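The complex is shown incomplete by one protein chain, all other protein chains being positioned as in the whole.
Chains: A and B, in written order; residue numbering restarts at 1 for each.
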Amino acid sequence: MSDKAAPAAAAGGSRAGMKKELPERFRDYKHVWVLIEMERGVVHPVSWELLGEGRKLADKLGVELAGALLAGPGDASTKAIEEAFSYGADLVYLMEDPLLADYRNQPYAAAMTDLVNTFKPEILLMGATNLGRDLAGTVATTLATGLTADCTELAIDHEGSLAATRPTFGGTLLCTIHTLNFRPQMATIRPRVMAMPEAQEGRTGRVVRHSLVMAESDIITKILDFIPDANMDKAQLAYADIVVAGGMGLGRPENFKLVTDLAQVLGAEYGCSRPVVQKGWMPAERQIGQTGKTIRPRLYIAAGISGAIQHRVGVEGSDIVLAINTDPNATIFEFAHMGIVGDALQILPALTEAFRRRLAVNRLAG
Amino acid sequence: MSETFDAIVIGAGPSGNACAYVMAKAGLNVLQIERGEYSGSKNVQGAILYADALERIIPDFREDAPLERHIVEQRMWILDDKAHVGGHYRSDAFNEEKPNRYTIIRAQFDKWFNRQVREAGALVVCETTVTELIKDAKGKVIGVRTDRDEGEVYADVVVMADGVNALVANRSGLKKEVTPESVALAVKEMHFLPQDVIESRFNIGEEEGVVIEVAGSVTVGMVGTAFLYTNKESIAVGIGCLVSDFTEAQVRPAFLLEKFKNHPSIKPLLAGSEVKEYAAHLIPEGGLNAVPQLFGDGWMIVGDAAQFVNAVHREGSNMAMTSGRLAAETVIEAKKAGKPMIASVLSAYKKALEDSFVIKDLHKYRRLPKVLHNNKHFFTDYPRLLSQAAETMLRVDGEDKRSKEKKITKSFRSTRRIGGLIGDMFNLARAFR
């Protein structure tokens, strides 16, 4: 029960053949929108990825591509708007208000629903980030429309509906979901799945301003503080370029130094499998996998990790996976791109040395 | 909280479930404690269920128990490295209204059985390990200690149904540890295939199943056997040998299983399947001689914990269920008669076992473990000789059949001197008697 992705698939054979019969009231919903997610002046890169993808959808439908930017007053939005145009937006809906300076569900949800009700997009895309997921659920519920979460692929079907594909059951299956008869069709999309578009310098578009009707006194949740990560030494695994991780194969807590040593030489983040956390050898925020962090680095090095499905789903988006395992039959070799059948306790230091030498040599040469 | 139950059952395998079910059905206040996440979660998947033992406990079990296929064909194969010789028995008589043997998946079956236990009124607590028995000043068992906070619970009688290692009994000094010579280590895998593929591959109908029992060179000279069962959408394959042999031969069980799966007679049956669930488990094979003291003041032992397995016919769960039922009936009788749960009263359990097939069958095969252990050539020379013989006979190469027969006889004799051959036959026959 619950979750379209799962049992509905089994039970809903009849629904799969359901036809699109868009009610009259939704007929004037047009254009593709992307939420430009900005926090404290920084735009989350997933927004640009989505503009790239949104451009394709808009072209296919023959409609416009718009960015929706909710922001506090300041210069950051000017720059963000310029960038949005360069990444393919035809126009940007801008709501600027001190109440939107930091993310809070209540003002953001009010702003976004108001924008949608006023300008009526047919497709609304957001990043499947903490912000995007927090906001999308409220907006979709308020608008009583369908929302497909955490998508990895988008397309337009022959009837002009959004076909949103997403993994389910921890990545064992994929399903394609449509919101046939409600508007907008909403989806959140995993960061780092869609390609980053090329910026086209000098490309411009229109800005449509809209104002927020709300006062601070209307908002119940107060922001007491913001503690940036840099001050907290929290793992930045999810967005790291390179991640080195160790599993139970390393045998003893001391051996995890081999992992951090390699990570240091590569300027990488480090992580581990779940049992390592359960043993207390590494803190929970370093756990990679289904019940830990999902990572999408350009390089993932896994040492002494067997490659159980719960671990796999957290690392599958990596560009390159290098596995080190003594067991040639370890499942990790089924999805790793490269493998070394060998003792991680020997291979890791050798890799550290090899990278160190390689980078040093290149520095001299360069 | 010092509530006293009528009975505590340790373990929710077939023996524990049978015991708890029968007692709960009779209205006793029963607590069953299982270490695993649920009944069946720790059990090796894929097995044969013998209907009779269960029918005596839950007569209409066929209505909703998760049964895979009923068995219509039994194949007995002896393998050498390249070939198999053997016999098949298939009969439409097995397609009866109430079939006698089924393949089951233990994880599902045990879960179902345990649900019946709960519905019968027993209280089942999982993810809880019994660490030891609690005894009173006179040494009578009065409850158990578990690994949870405030984890002591009390009962008039404790039934140990905790499987082959029988750790609770060992730790409480009621039983000696099992020896490597008296347990086999079995490894097993589930191979998933579409239902129609299984049915066409084994030439069976929708509900029908096949069992293949295998002996021979796959165990590389160790005492042991291999098997293959068809489930609805999967095939269970496994192989088991005595633990002492594994240690002596320095062979890894996983290696044996690989070898078995890659045997030319087995490989095509598994082709294209998706492997899941590798599991290893011990089987008591010490026979009658390994059976411990079965009861005492406030306690009884049932199932694998009591070493009730007939290794030759690979019967275990039926003995487990039967012993569980008999223990339960002993408690119910005592309760009815208002008798205390002391050794002299609980001895009725042993008596009932002796009157049942459980002890009778174990008695019949009591010599077999030793015979096999001392005659390893059953697992090395004979398979090869049999296979050579068959090949010699079947190959049409211009040689006359009479010469071929001579050649075969000679090959047998050159490997085992005639006295040895006769001795082998005698030993084996006696062990089976």
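Throughout what follows, a residue touches a chain if its C-beta (ideal position, glycine included) is under 8 Å from a C-beta of that chain, and two chains touch if they have at least 3 such contacts.
Heads up, the rule we're going with is that contacts and distances are computed from a predicted model.
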Problem set entry | UniProt protein name of the chain not shown, from "3-isopropylmalate dehydratase small subunit", "Protein FixA", "Xanthine dehydrogenase family protein subunit M" or "Xylose transport system permease protein XylH" | "Protein FixA"
Exercise. In the intact complex, which of the presented chains make contact with the chain not displayed?
Worked result: A, B
Exercise. Which of these, B:105, B:158 or B:211, touches the one chain of the complex that we don't see?
Worked result: B:105
Problem set entry | Per the touch definition above, residue among B:7, B:124 or B:198 touching the missing chain | B:124
Seminar exercise, completed: Across the whole complex, the chain not displayed is touched by chain B residues 1, 3, 31, 37-38, 41, 45, 105, 107-108, 123-125, 128, 146, 148-153, 192-194, 232-234, 272, 274, 276
Exercise. If you put the missing chain back, which residues of chain A would it touch?
Worked result: 1-12, 15-16, 18, 37, 39-40, 42, 44, 102-106, 109, 129-131, 133-134, 136-138, 140-142, 144-150, 163, 166-182, 220-229, 232, 234, 241-242, 266-267, 277, 283-285, 287, 290-292, 298-299, 308-310, 313, 319-323, 328, 332-342, 346-347, 350-351, 353-355, 358-360, 362-363, 366
